[in-house]
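Heads up, one of the protein chains got dropped from this complex, but the rest are sitting where they should.
Coming up: subunit A.
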Amino acid sequence: MITTSIKRRTLLGAGLAGASMLAMPSVLRAQEKSLKVGVYGGYFKTSFDKNIFPEFTKATGIAIESIAEPTGEAWLVQLEQAARAGQAPADVSMMSQVAMLKGQSTDLWTPIDMAKIKNGSNLLDRFVNKYPDGRIAGIGAVSWYITLVTNTDVYKEAPTSWSAFWDPANADKLGLLALVSNSFLLEVTAKTFMGGTNALDTEEGLLKAFEKLAEVKPNVRLWYRDEAQFEQSLKSGEIPMGQYYHDVTGLAAADGNPVRSTFPKEGGIQDSGCWALSRASQKSEEAHIFIDYMCQPSIQATLSRKVGTSPTVQREVTDLTDKEFASVSSDIEPIVPRYDLYQTKSDWLNQKWTELIVG
């Protein structure tokens, strides 16, 4: 009996010692300068870990612990719950525009002090996210385009306009994003047929856009939430047309797949992510250094070359060649999503949208 109990205790002791040994490195690291940064898991995180973060640590001496965050709003919910408990699972996170607005409503984001962001002057205006009272909630991290994509085996000629989605010849051939707040098809409809996204200012305008959008339904084979599902079908020609990310389509084409991404004459949809600092974070100093570093034209150019994102700073200040710029962006005026609508009218839009596609 006694032997067993000692054994058990030894085991417990050993387990505890082991656990503290494992915890040690992080205790040591806490004494140096460090920053926890949340980026979208998968391709984004891998690219940042490889191409961006090591250089940052070399330049500033601040160690980066990158955290894979889920897309959608799950990460926002986690950050908010954690902040209520005074915790920050990540100090700085890459957040979508809708998530930025929702976070603003609970003062989740620590205002950014632009005096400490020396490279901020290069930023394009639309990539500075502001509280209604003018405080800065977040700074553009990366931006990307959703464009009109086609399978080159099925469509020998590239389509030139989003109106191709409405063409009866394309019945049952489209793959579109399944949510109102990530497909931005209302904006596409407004820009293509109603003279611009301002047409969505009123409820009548929105209803009209929904009505026009309903005509697309017979052409849609797949409403996707999962990107892999559509990408595979696009490559094989199973679903030969749709909306997809310009950067990933470019990579797929470079790998020899019969796909192409086209900027329609109405413009591609430009979406973006912001760097935002959780109010529970104690690392404001390091966070400002990080955000400032990321706003440098040379870093934005590196992101364009290595990650395939479009710069958030003016093109002129970067050293991107015409060809490099064209592979991540376009000079055609983009369709900028009406993020405000997804905050003020989110439930109404979601209900109408779900009824439209499910009904």
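The rule is short, and it goes like this: a contact is a pair of C-beta atoms (placed from the backbone, for glycine too) under 8 Å apart; a residue touches a chain by one contact, two chains touch by 3 or more; residues count from 1.
Everything below uses one rule, namely that contacts and distances are computed from a predicted model.
Peer 1: Look at the options "Sigma-70 family RNA polymerase sigma factor", "Phosphatidate cytidylyltransferase", "ABC transporter permease" or "Acetyl-CoA acetyltransferases" and return the one that UniProt uses as the protein name of the missing chain.
Peer 2: From the listed options "Sigma-70 family RNA polymerase sigma factor", "Phosphatidate cytidylyltransferase", "ABC transporter permease" or "Acetyl-CoA acetyltransferases", the omitted chain resolves to "ABC transporter permease".
Peer 1: Check each of A:K102, A:K191, A:H246 or A:R260 against the chain that is not shown and name the one that touches it.
Peer 2: Hidden-chain contact among the options goes to A:K102.
Peer 1: Of the listed residues A:K50, A:R225, A:K265 or A:K306, which contacts the missing chain in the full complex?
Peer 2: Considering the complete complex, A:R225 is the one touching the chain left out.
Peer 1: Just name the one of A:A59, A:V77, A:L207 or A:A254 that touches the chain not displayed here.
Peer 2: Here the residue in touch with the unshown chain is A:V77.
Peer 1: Going by the touch rule given at the top, which residues of subunit A touch the chain that is not shown?
Peer 2: Residues touching the hidden chain, for subunit A, are 72-74, 76-77, 80, 101-102, 105-106, 178-179, 181-182, 221-223, 225-226, 229, 233, 236-238, 343-347, 350, 354-355, 357-359.
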